[in-house]
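The complex appears here without one of its protein chains, the remainder shown in place.
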Amino acid sequence: MSDSTVVGLHHEEQHHPELLHHFAEPQQQEDSASLGMWIFLGTEVMFFGGLFCAYLIYRLAYFGDFAAASQTLSWKLGATNTAVLICSSLTVVFAVYAAQQGKRTMLIGSLVLTIILGFAFLGIKATEYAEKFEKHHVPGPSFQFDNVPVPGHPDQMANRGHAQIYFALYFIMTGLHALHMIIGIGFFTWLLFAAWRGRFNPEYNTPVEMGGLYWHFVDIVWIYLFPLLYLIDLHK
Amino acid sequence: MFDNFPLWPDRASAAAGNVDALFIFLLIVSGLMSLLIFSALLYFAARYRHRRGVLAEQIEGSTPLELTWSVVPFMVFMVIFVWGAVVFFKSRTPPRDSTEVYVVAKQWMWKLEHSEGQREINELHVPVGRDVKLIMTSQDVIHSFFIPAFRMKQDVLPGRYTLAWFRATKPGTYHLFCAEYCGTQHSGMIGSIIVMEPAQFEAWMSGSPAGPLSASGEKIFAELGCVTCHRADTPGRGPNLEGIFGKPVQLEDGRTITADENYIRESILDPGSKVVSGFKPVMPTFQGLVSEEQLNALVAYVKSLSQPAATSTRTAAATQQDNSRGAGSQVQ
Amino acid sequence: MSMATATIQPVERENYLNKEYGVGSWLFTTDHKRIALLYLISITFFFFIGGFFALLIRLELLTPASDLVQADTYNKLFTMHGMVMVFFFLIPSIPAVLGNFLVPMMIGAKDLAFPRINLLSWYLYIIGGIMMLHCMLTGGVDTGWTFYTPFSTAYSNTKIVEAGLAIFVTGFSSILTGLNFVVTIHRMRAPGMTWSRLPLFIWAHYATSIIQILGTPVIAITIVLVAAERALHLGIFDPRLGGDPLLFQHLFWFYSHPAVYIMILPSMGVVTEIIACFARKRIFGYSFVAFSSIAIAVFGFLVWAHHMFVAGISVYAALVFSLLSYAVAVPSAVKVFNWTATLYKGSIHYDAPMLYAFGFIGLFTMGGLTGLFLAALGIDVHVTDTYFVIAHFHYIMVGGALMGYLGGLHFWWPKISGRLYPEGWARLAALIVFLGFNLTFFPQFVLGYLGMPRRYADYSHMPEFQVLNVLSTAGATVLGVGYLLPMLYFLWSMRYGKPAPDNPWKAAGLEWMTTSPPTTFNFETEPVVTWEAYNYDEIDSAHKQEVKVVG
Partner (left out) sequence: MPEDTKLSREPSEPAHEHHESSLTGYIVIWLILLAGTALTVIAARIDLGRFNAAVALTIATIKALLVALFFMHIKGAHEKLLKLVVISTIFFLFILLTLSMADYGTRTWS
């Protein structure tokens, strides 16, 4: 098997074609890339963190209005999308595994599946957005949210402004998440292209690993967004 | 000379002395600290300047010394913190029987209204020795009500009330500034605080007679039809407002909240958000229907319903404001 | 003249400057040293733009009436002064110039871990900078650099979204620089360069990078929210729709308070290097200085709402934040004490970098101590949003960060340019800057306690403030001269300065063990570190022996 490469046996004379000039050995390069990726994901956490902070404050202040607004979403579509992303995470770990084992066909297959699942997610998201547009639930001048009762309080109507804050956060959070998905799909398309040309092998597969980390991170964000946005007070 | 070049601001309120005392303490502490650091620095710089053939003596460090100069400053800091917190708490807690002045800030002017009804713009007349509580809100952006001579500052926010208070101690005219940047004419949003002797102040007050704010609030209360639901005589569709101000209120969702100025304000503008237990959320919003000034009057009126002397004030108000409605429709 | 210099010049060794020529070799370089120089040029440009605004502000305040410029223009001037200086000068200054140049060299690496990302971050900076310039030239912004809502989202009719986007883009430049540094410091250290052997400059940059990585994304998302709110009136910050304008302040200061430490920490790192070198000593309490940097970075995230004590936050939150603010003061104090203790029994030289370092300690101490005033709740109520605050943070950011930056630029100039700067002029400039600075900003402490609010174009109803304002403006002109001088003699020295030896200060540290200027990959062979940081005893005793042998 080719994974018997022992770290430290890379000789200068066998300079790996993918080793950049300023690194001493491939292991150092790979470790740098993975640390860099993790730190980047840390910045992403804080980026979404500001939104989660705003969400937390307004959800606590306007719980009933948030519940009313949340229940205009379809939890079925949200749950489906969660399942789609979880499946795509599985195909991503398969891709990383295949790249490390040098299994080109499996790698290409997993990448294709991942991209398809990514598009499936975006497709479902797009139908949800379209519905929101039709119902005038998009914040802005034409926003409408009148006479929607607060769950559990049939005679109390949700506050339009507070519901608009919910939808603003909904669109910004899921919109940025979708943007990350689009970037991820773009990156995976590039990976697919590179894998097709046989660039990855057991010695060099860092881009697949990094792409995988990114994809899983985007998955994790959704794992939180789903219950926070779709499942507020659903039992009422 | 010091008219044009003062080095210390006027001290004209009860709080000013507290702030100045802490400030002077800090001046001394930081003076001593910088004296210590700078003299050590200068002494070492002179004593250990480079001399040919003399090598520096290497010293690794000293944990006891490090701990000393971490812990000792921290103790000093804690003294400052506690002192500062005490001064702050005092400046944030208006005494119970303060006179109230409602402040509405807008780009770029201050509108002030005494609870006795006198209105002023960019000027506030107050007597010496009386506690004055400011109930402030803004019509547009964030402003900040700043009286340097009173060492008093509080941001004035749109959409809610912020409170501040002072007790003037020295007659005179003092600056009022807007301290939070609020747009083009920010530096023009200034005014004066005129502190007068009580007798003079009474004379000034009677010079411009006006009905108390709570009376105009009562009028608005009736005009907007609030009285039809918020009744004191029979159980209405809304809670009886008599005596609720400052008391805890049990809400529909189980929370308990103190009925303060902000709660009354919110209940008028967003009635559905904090419904009193046992009532239905049927009250319509008055957002956009009442101005900030009318809102202040309504708040003043609801508050007057909880004051022990309320009855007498209201009767006085009712006789003064002898108009538009019979005594029968009054909330009792 | 040029003949004479031409004859002195020896045949130059190949170095990073003369390896390639042409615009392309600079604009597409991945060499961290060339990128550092690209940054040096661009941030100097922005520094003088920001300085020009400052000068106009001071001139306007010379007289109480608003006569030089109108209130509207004045508001734009201080807004753009703040935005340019904070986001386009102070935050990138030391990390992107000196850090970029020195971090790889100090740890014995050939380059940063991600050279192409490093170039990308310069381009992001430039794109942000061009957007900001465009914004300023087509009308500017008048919200103050703090963008407080709802003024910025609903009332101001200036180019807020464009300025926000410029800051958003530049923010990513800052994030990527920090990311690059952390990875480089973890992964690229030369054999033997353990954590306890790292120069404290590296520790300071490591701490700075933590803030850049974890703080900057929050301001980025805040800008997104402001832009969305402004475009669509979402209500997130609008009280009429149920939003809370204070949420903006929380999110803004969550980044912008730690950002102060992005500015000051690297400067502390520079000063530490300078003091060790010119006192010929190992830094007193190395590990305490190192960990105080990390402590400042971490505690720096816990204190943000001390900018909001009178803004309408809860009294209890104010107590918590005041208490935590004193916690962050301790590591800063520890640093000052350790620098002072380092001088004890040293062998102190007074070259220009050391003068800047002395200036730094003095001004930073003043800035830090006045911070104690502002963190005390009772006093903050009176002095916040007055000139007291202005003076305080200029003592930290200009007195501290900028002194450190200039000191570092002098210290490493021989390494960067391969030329010596004129020492006499440099000492004069250091003195002028120090005196001019104090004359500019000390009167503002008094003004602040007297109650002069910040951001006032016009104080004609308060003529009693004029004398102090005149003093301050006088100081600003002196300060301006002090800043122009170094630029002039640095430029002069690039052509006429004496060629610098590899280690003109006989300083410790790997960056001095390579040629001046260094070659593209910094070291001929990968260095192997077998000595502790600041081994001035070894350097000086070796040198002494040499002298003895010769004698």
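In this document, chain identifiers A, B and C correspond to the written order of the chains, with residue numbering beginning at 1 in each.
Following the convention adopted for this analysis, a residue touches a chain if its C-beta (ideal position, glycine included) is under 8 Å from a C-beta of that chain, and two chains touch if they have at least 3 such contacts.
Computed from a predicted model, the values in this text were never measured in an experiment.
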Of A:108, A:194 or A:231, the one touching the omitted chain in the full complex: A:231
Which of A:61, A:116, A:148 or A:194 contacts the chain that the document leaves out: A:61
Subunit A, residues in touch with the chain not shown (by the definition above): 3, 6-8, 24-25, 27-28, 30-31, 34-35, 38-39, 41-42, 45-46, 49-50, 52-53, 56-57, 60-61, 75, 79, 82-83, 86-87, 89-90, 92-94, 97, 100-101, 212-213, 216-217, 219-220, 223-224, 226-228, 231, 233-236
Residues of subunit C (touch criterion as defined above) contacting the omitted chain: 186-187, 189, 191-192, 210, 214, 218, 246-247, 250, 254, 301-302, 304-305, 313-317, 320-321, 528-530
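Here is the rule we use: only the chains that are shown with their structure count from here on.
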Chain occupying the middle, per Cα centroid: C
Chain whose mean Cα position lies farthest from subunit B: A
Dominant interface by contact count, named by its two chains: B-C
Distance from the mean Cα position of subunit C to that of subunit B, given in whole angstrom: 38
Distance from subunit B to subunit A - Cα centre to Cα centre, in angstrom: 46
Junction residues of subunit B, two or more chains touched: 270
Subunit A, residues touching no fewer than two other chains: 62, 159, 162
Interfacial residue positions of subunit C with respect to subunit B in the complex: 66, 71-72, 75, 142-144, 146, 148, 150-151, 154-156, 239-240, 242, 245-246, 279-282, 284-288, 309-312, 315, 318-319, 322-323, 326-327, 329-330, 333-334, 336-338, 340-341, 343-350, 358, 361-362, 365-366, 369-370, 372-373, 375-382, 384-386, 446, 449-451, 453-459, 461-464, 466-468, 536-537, 540-541, 544
Interfacial residue positions of subunit C with respect to subunit A in the complex: 109-115, 117, 175, 179-180, 182-184, 186-188, 213-218, 220-222, 224-225, 228, 232-236, 240-244, 247, 250-251, 254, 521, 526
Complex interface listing, subunit B residues touching subunit C: 3-9, 18-19, 22-23, 26, 29-30, 33-34, 37-38, 40-41, 44-45, 48-51, 53-62, 65-66, 69-70, 73-74, 77-78, 80-81, 83-89, 91-92, 107, 140-142, 144, 146, 148-149, 151-155, 157-160, 162, 175, 177-188, 190, 270, 287
